[in-house]
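Of the protein chains in this complex, all but one are displayed in their positions.
Our next item is chain A:
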Amino acid sequence: MRGWMGKTKVFFVFTLLALFLAGCGIENLTALKPKGYGAEQAMDLIILTTLIMTGVFIVVMVIYVITLVRFRRKKGQEDHIPEQVEGNHKLEVIWTVIPIILVLIIAVPTVLATFDLADDSSADELINVNVKGNQYWWHFEYPGEEVQTSQDLYIPTGERVYLHMLSSDVIHSFWVPSISGKMDVNAENVNTMYIEAYEEGVYWGKCAELCGPSHSLMDFKVIAVSPEEYEQWVDDMQNIDAEAEPETADAQEGQELFEANNCMNCHATDAAASGIEAGPENNGPFGPNLSNFGDRSNVAGVLEHNEENLVDWLMDPESIKPGNQMTGQYPELNQDEAESIAAYLLQLQPSEITPENAGD
């Protein structure tokens, strides 16, 4: 008995230490420090259920430990036959009724929160975004504002933003742990959820439904800025001059190469909303919108945003995101060509509102 207890103690100390070291995770990502409405609702329930369940666990463990200490067979008792108890009606009632009460205590707030988070009665008056999930990137269209963007979703703080989500291929799942729980992005029906960020920040989003080899690389960002900054961002995006010439010669060459290599078949460089809908009959866009590519928080969702990484991506996307749809869609690029295109793309910075405004 003593040996058993000793080992358990060591084990628990080690576990606690490990948890302490690991902390609660990174602020931009963890669900344990909620920064938005959905995440907060979930966290309240997580705490409630954890407390109740820990209470149950403690009761079980107290009975368990006492039993093992008191009733372990001792030397000289080998022939002792304990009383053969059939059961106890009163006890059965107790451990049936108490759990029912506990379950009800959990069930009521769960049901209330479930209906609360599904409430879309005021969606018309608020910001709406059509979200499209693709292998392995995200597209965002703001139908009210007539603009679109990809990978980085800009939202104002303190407001509900309704997301209407549809997939163009397989099932994805939209998850930004620190501001909201997740919802699946299906190909056959639009799923609607809302998110609301309490404070400015760049919140890391993940795809949470297995969608192919690069499932783990289908990251995106939610960039929550102040309502004023959001207004300005929308304004800037609405006023992109698609005809504008890049300033440097390198970037101009890049623009020519961009056009010559048919990149535009899939990638738009202006942000005007196309009105296209996702769904099983995918009619585009087939690649991320690049109108504000220079302001992206990451290259391909996962790499640090710099020219070197962009060149690597352009020259061999397969080595970065296995199974992506861009590989093989354009002629092979040499280093110089890739660098020129990168220079062109990185100067696409139509707005002063960037992830940095959100404190990144």
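Quick note on the criterion: contacts are C-beta pairs under 8 Å (C-beta built on N, C-alpha and C of every residue); 3 or more make two chains touch, one makes a residue touch a chain; residues count from 1.
Rule of thumb we're sticking to: contacts and distances are computed from a predicted model.
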Remark   = From the options "Cytochrome c oxidase subunit 1", "ABC transporter ATP-binding protein", "FAD-dependent oxidoreductase" or "Arsenosugar biosynthesis radical SAM (Seleno)protein ArsS", the chain left out of the display has the UniProt protein name "Cytochrome c oxidase subunit 1"
Request  = For the chain that's not shown, point to the residue among A:Gly25, A:Gly144 or A:Gly359 touching it.
outcome  = A:Gly25
Note = Of the candidates A:Val129, A:Cys207 or A:Val299, the residue in contact with the absent chain is A:Cys207
Ask   = Given the contact definition stated above, which residue among A:Val111, A:Ala244 or A:Met264 touches the chain not shown here?
value = A:Val111
Inquiry  = In the complete complex, the non-displayed chain touches which residues of chain A?
reply    = 7, 11, 14-15, 18-19, 21-26, 29-32, 38-39, 41-43, 45-46, 49-50, 53-54, 56-57, 60-61, 63-64, 67-68, 71-73, 77, 80-88, 91-92, 95-96, 99-100, 102-103, 106-107, 110-111, 113-115, 117-118, 169-171, 173, 175, 177-178, 180-184, 186-189, 191, 204, 206-217, 219, 279-281, 302, 322-323
